[in-house]
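A single protein chain has been removed from this complex, and every other one stays in its place.
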Amino acid sequence: MELCDLYALELVRLVRNRETSAVEIVKSCLERISQVDGASGSLENPQITDKDKESVHAFISLTDDAALKQAVEVDRRLAAGEDAGVLAGVPFTVKDIFCVKDTFSTAASKILANFKAPYTATPVKRMQDAGAIMLGKVNLDEFTYGSSNESSAFQPSPRNPWNTSRVPGGSSGGSTASVAAGEAPLSLGTDTAGSIRQPAAFCGVVGVKPTYGRVSRYGLIAFASSLDCPGPVARSVKDAAAMLQVIAGADEHDATAAPLPAPDYLEGIDDGVKGMRIGLSPDYFRITYPDPASGELLSQPLPPEIERAVRDAAEKLAANGAEIIEDVPMPNTRFGIPAYFVISRVEAASNLHRYDGVKFGLRSEVPTLDLKEMYKFTRNQGFGLQPKLRILMGMYVSAAQYSEQYYRRALQVRTLMRRDFEEIFEPNGKYHLDALLTPTTPTTAFEMAAVYGDSVLMQYADQLTVPANHAGVPGISLPAGLDKDGLPIGIQLLGADYAEKTLFRVARAYEMITETEEWRKVKPEVLRGRS
Amino acid sequence: MTDYEAIIGLETHIQLNTITKVFCSCKADSWFDPPNTNICPVCCGLPGVLPVLNKAVVEKGLLLAHAMNAEIRPISFFDRKNYFYPDLPKGYQVSQFDQSLARGGYLDLPVPASASPEKQAYTRRVTIWKLHIEEDAGKTKVGNKRRFIDFNRCGVPLVEMVTGPDLRTADEAAQYLMRLRQLLRWLGISEADMEKAHLRCDANVSIRVKGDTRLNPKTEIKNVNSIDAVREAIAREIERQIREVEAGRRIEAWTLEWDEDSGTLKKMRSKETEADYRYFREPDLLPIRLNDEWKQQILADFPELPLARRTRFVEQYNLPEYDADILTSERKLSDYYENTVKAYGGDPKKVSNWLMNDVLRMINEQELNPEEMKLTPTSLAEILKLVDAGTININTGKGLLQKVQESGRAPGEIVAQEGLGLVSDDSAIRAVCEEVLAESPNEVASYKAGKVTLIGWFVGGVMKKMRGKADAALARKILEELLH
Partner (left out) sequence: MSEQITREVFDHLVDLAALQLDEEQAEYLRRQLNNQLKAIAELEAIPIDKDVPISLHGVPFEESASALPRGDDWKPYPDPAGILAQAPQVEDGYIVVPDIPHTELK
């Protein structure tokens, strides 16, 4: 097994024991990238070649020189007996929605293609301070608007390493694809409606949406300020926990970051689920989708393979001492997407106001003496379809005459969704659950271009993940088998505020129980034929 | 001839004198800095930045709200006001819309006779309709079909305070601004210098027939950069509106810009043609929670306000309004006055006379800070006591002011050392008087012939010979005796 395929915590151990060096590890990752990643996303938009169709394309900017330099520095410090950090020598990729000093921080958009951030986002800084080594910026849906990564202005967009004719999911598609393909053991993504968990499920990796405010958003180019959560992507639960440990905590630059210290996530993580109460909700076993002809919203049961994976997980956890509570009501789950259409768009439209060509990013080259024209040319040229769509919807539903009908109402619905979670996790309540076990996504990875044109259908890919964003609660998606097409299935665990430690324990238990199952031996398509 | 009355409301933006901006740790004041040097990613609205509230902004806002008798909200919220403008980097201004720091409030504005059309002093209650915290935008210079933007001022903390349509004359508007400026400086929350844009004012003006109760369309006047300009601009606008109405035309709700150079009003095209700012709660900030503990902490040293003190000085110290006005115009001077009165124990009017004339002149000429003067209230009181006791005469006393301020020594000490004490020795003065009279036979003759005013001349002569140290009253008595 190559260094780049090892777990982060294993690499930490090897580096600390001087069995390998940071430079060796980074070289291994760079080698893997050169083998499977293919062309990085760029604005040039070239014709897709056959080779492109078999490559991962996780990256927008590969900062290999800087990475090697950092690795050299880590090795030097270790040799000198200095503390090089808890993740010393571990490479990671960063979703290009984070500002990193002196790197292009593009949000996968033309409007920021030439923007070199003058400062570094707090979660990235914390990773670097812990000795982790950034390999580069990975691709995403433009401004994180999407669930397939197809809407990036930097093409080719990432492909699912398990089957490169399929999407990796989104918006953190580059993050999950890079980790699944062994390009890096860790990635920093963001989750606003499921943007870490959904692509994690599609790519067969672990993805965590922490509690809102658990990780600082400073430096995260904002989509929906009340929903955005930076979080870890990894190949194992313990790696995800170790990474969350590094990035979590208060930040003087973020007023919404909670001033609560993070508990030791790795402590007791292998303790198992004996006596824990894990719930299943019928509201998560039905999915909504828009009828292709009429657009009417219809309901149908979850695809049987996905439901099977969840129930199977429940059985296995029960066999290991957990108490499974069925029929847990989460009645407001189905309003997650409608409310999300309103709340996220209002915030997004406002957050995108600053992209006007005045002080950074793209300014239209079309000569004009009229400021308003400059705004229009710049924004028209710089924004792709998805940002335009969100801006327009945001303008519509936040107009004064609609604020009562749409925005205020959506915020009330958010309260209802929050109450669903409060009731099931309330220690003195009827259910007093430790975790809620659900599927992560209504389908496995769909084919590229299959969904893209239908914005409602695309948004409904997030219907099982978005309620947690509205409620602010933490969630984790972990791989739970493969479907008949060999595509990963993800299961999701949701918990109470700041209960990541509990979720890690349950997730780890599932991981340990299923450690020897056959599906864990299967590799993603791009990695087959390797030892 | 129809009688009209003017309806005036003032919208003021007050720049707070905190050290840092409202949402980032850049300096708040950058008046003298080169453009785009007092900036950071947050106040420039770079991608990914977040606002973090400055505690001192809330505290200073609270002091103002309390002084304006407004009701403080225990929980208040920030909202985004969305619009496009190049000096507004985020494309929205963080402000407070419907649940602001305080609600209601009023100022009982004293209008002096000089500012009153009937030449009679009166009070106008000015109600406050809005009092909220917001961030400032940057500055724009226009030239050659282009705009030049400076972000130094982005994020400077402002309190916006809007009055009801309660003012009735341009003079009242000027008085309101003067009192507001005084209050802001008194509370120590703003330098309130209109020329430096610490205090900005827009005026809303409409007219109606006297006796009518409806409000007619109003115009908004912007770009007035001094209290005089406000008065002038409002007066002209009232005239214009009356002219228009008399000519049978309607008043349109224009936005007008005051042109300082020409002294005229010009119609502006409003910078935001869209009135819908799509306000919504700022998700990047938590609500302001003003619990009782914090509130008490802030208000613990809340001072007596200038207008209240003015009334008290008149009542308690029997000062004329004119004196009380000057002695409560500025807080440090006012405290200085009162401390002197307490140390002196005598007639407060006497202290007032000394302070308003010689001491104030000294303060102004030498740009002294009353709090830091070497001529302390205690020293001044001592000088007054020495004059009262006849130890020195009044001219010597006045000379002592500068001597104490320069040396920092006690007045009594200086008097002793320099031998400034009054000579009250009858025989010594008598001898000099006789000398003066002997040297001036013509004047003596004139005096005896009836020109009795010459007594002053003779006293002057004695004082000169005795280098000002004679007890003047005694000298005069002796001279009169000798001339008799």
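Read from first to last, the chains carry the letters A and B; within each, the first residue is number 1.
The working rule: contacts are C-beta pairs under 8 Å (C-beta built on N, C-alpha and C of every residue); 3 or more make two chains touch, one makes a residue touch a chain.
Just so we're clear, the structure is a prediction, and the values are computed from it rather than from any experiment.
Per the touch definition above, the residue from A:14, A:48, A:86 or A:371 contacting the chain not shown is A:371.
Of the listed residues A:231, A:357 or A:488, the one in contact with the hidden chain in the full complex is A:357.
Annotation: of B:196, B:243 or B:267, B:267 touches the absent chain (contact as defined above).
On the side of chain A, touch with the chain left out of the figure occurs at residues 115-116, 118, 211-213, 226, 250, 252, 254-260, 290, 295-297, 332, 334-335, 337-339, 341-342, 349, 356-363, 368-377, 379-380, 383, 385, 388-389, 391-393, 395-397, 405-406, 408-418, 454-456, 459, 469-473, 497-498. Where chain B meets the missing chain, the touching residues are 18-20, 25-27, 34-41, 44, 46, 52-56, 58, 84, 86, 141-142, 145-151, 254, 256, 265-269, 271, 274, 281, 283, 286, 288-289.
Keep this in mind: only the chains that are shown with their structure count from here on.
Chain centres here are Cα means. That of chain A falls 57 Å from that of chain B. Chain A contributes residues 98-99, 105, 107, 112, 115, 117-119, 121, 217-222, 224-226, 252-256, 346-347, 349-350, 352-354, 356, 358-360, 369, 371-372, 375, 395, 398-400, 403, 407 to its touches with chain B in the complex. Taken in their complex, chain B has these residues touching chain A: 41-42, 44-53, 80, 82, 84, 86, 89-92, 145, 147, 149, 151, 276, 278-280, 283-286.
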